[in-house]
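For reference, the structure is listed below as structure tokens.
Missing here: one protein chain of the complex. Every other protein chain is in place.
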Amino acid sequence: MKKIFYKEWDIASQTYWMILAVLAVISAIAGFAVLHMEHNGHWVTGMSNQIVWGTPHVFAVFLIVAASGALNVASIASVFNKKAYKPLAPLSALLAVALLIGGLLILVLDLGRPERLIVAMTTYNFKSIFAWNIILYNGFIAIVAFYLWTILDRKMNRFYKAAGVAAFLWRLILTTGTGSIFGFLVARQGYDAAIMAPWFIIMSFGFGLAIYMLVLSDFFRLSGRPLGDSVMFRLKNLLGVFVAASLLFALMYHLTNLYGTENHAYEAFILRDGGVYTAAFWIGQILIGGLLPLAIVFHPSLGKSRAWIYAAAIMVIIGGLATIYVIIIGGQAFPMTMFPGKTVIASGFYDGINGLASTYSPSLAEALLGIGGIAVALLITAIGVRMLKILPMSLADEVADPHSAS
Amino acid sequence: MSKSIEQKSVKFAVLFALLVSLLMISTAHAGKNWRAEGNSKASEMAQTGGMCVRDTADMRRNHMDLIQHDRDVTVHQGIRALDGSLKGCVNCHANKQESGEYVPVTAMSGPGGSQFCASCHVYTSVSLDCFQCHSTVPTE
Partner (left out) sequence: MKTTDQTDHKRRDFLKTGVAASAVTLAPGIVMHTAEAAPRDKAVDSSVRWGMLIDSSKCASGCDSCVQACNDENGLEAYSMPEGADPEKWDQQRPKWIRSVTLKDNLSGRISNLPLMCQHCENPPCADVCPTGASFRRADGVVMVDRHICIGCRYCMMACPYKARSFIHENVDIKPELAPRGKGCVESCNFCVHRLDDGQTTTACQDACPENAIIFGDLNDPNSEVSKALAEYPSVQIRADLRLNTGVRYSGI
């Protein structure tokens, strides 16, 4: 393995500013969507008193989960001493912070009273997993930023190992916290499952890595730096393992539910009768987000094609969004079981009359806010790699592969 | 004491005096109209020598702390017999139009010019969240 040189992202000024401009415009449009929602109130969104968390939360949770997963590449290098991953670490840390900021921005801007964020930062109810998450998210940004500093600054290098371990442990706790947002909800049939926390951790590995692979190959391609097959093949094999593990957790979650009679109605809703949620589950979560990318990355010939690997990563992201959609929106749409053995035949507040699910159709503003969060994350990443020595000059096989012949 | 330090302290004193007079002018402006020209209960009380739940200077400086403290006490402990009730402020400080209708305490015009809360808060551009939920006119 040769010595690795890092350099700022040296694409043409014009291209760089064009990328920034496009991302800034998308973010600005999202900003206007927020103003629209906050000025009028949430009635302009598809969210209601029946479906209280909507599309913004799907994007936000996806990005927050992906953020901790994006850090994994760096952790493999620093915590598990895998040399091959070391040149990939700076981008991994930067991307993790960027994705988390993007996700949090969505979450905050969807609040009913976003201007009271200071209250959330100063008044804590320590029994609330949400309150803990506020601390976990802020801590993640601080620790990973410090970790990045130890990578980039030779003087800080002596803290590299410690910072890497701290960041790795912190990210595990963070995703546990995010999964527990749902895992701790006793009220609803679809939540209230301890498996949510580890399941979210496994999902984060996959989502984060998929985003990392796309960003890595695009940023390298744009600047004309060589990115060899060995790096991408290594990453795609890892992606395959994570996708398979996510599928296993999904299987366990649903099998556990199917065993207990009290959850049969919920399972029938998600797996068979839920319309858009059933489609999102089978087509989005299982097929696009699971079986197809799995088949691609482990296929003897498709798995050797960079274009197909790229497509598999995109599929994991689409499937990931579908998974979170099924969990968050599907979990709320299914009527709460308040009166076991009885059917609600009339209600002044939509209590699942005759077992009917709540309806939700996302508004444009909500979707724009979610996409805006992604744009902000990419904006931060683009500016970061331009200003800092994040990207290696080359990840060609003879440079990046420790087993390379040269 | 060297000359330069002396000069500096003179400069500081002048600046300080300027700042203090500016502050005085601003408070004088802020408090000028509601009392003399309004027709609220508070205006009437002021003419007969009555006073607020605290003295005027104290209220000008600390009313927000009093209101916030009593807000927490009311919401969390259920105590409603309190000095610093926002409803009390509004009831006492709201002016009436000639028609007998109350003018919102946040209005920029009305008897005596800008109204009780608006007269200072607009001038100092300190935003007022209270009235996003609470009534700006007496509701007795």
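We call the chains A and B, going by the order they appear; numbering starts again at 1 in every chain.
Note that contacts are C-beta pairs under 8 Å (C-beta built on N, C-alpha and C of every residue); 3 or more make two chains touch, one makes a residue touch a chain.
Given the structure is predicted, the values throughout are model-derived calculations rather than measurements.
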| item | value |
| --- | --- |
| Which of B:Lys41, B:Arg54, B:Arg71 or B:His121 contacts the chain that the document leaves out | B:Arg71 |
| Contact footprint on chain B, counting only the chain that is left out | 71-81, 131-136, 139 |
| Touching residues (missing chain, whole complex) on chain A | 38, 40-43, 46-50, 52-53, 111-114, 116-117, 119-120, 123-125, 127-131, 134, 181, 184-188, 191, 332, 336, 338-339, 341-351, 358-359 |
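By definition in this document, only the chains that are shown with their structure count from here on.
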| item | value |
| --- | --- |
| CA centroid of chain A to CA centroid of chain B, Å | 49 |
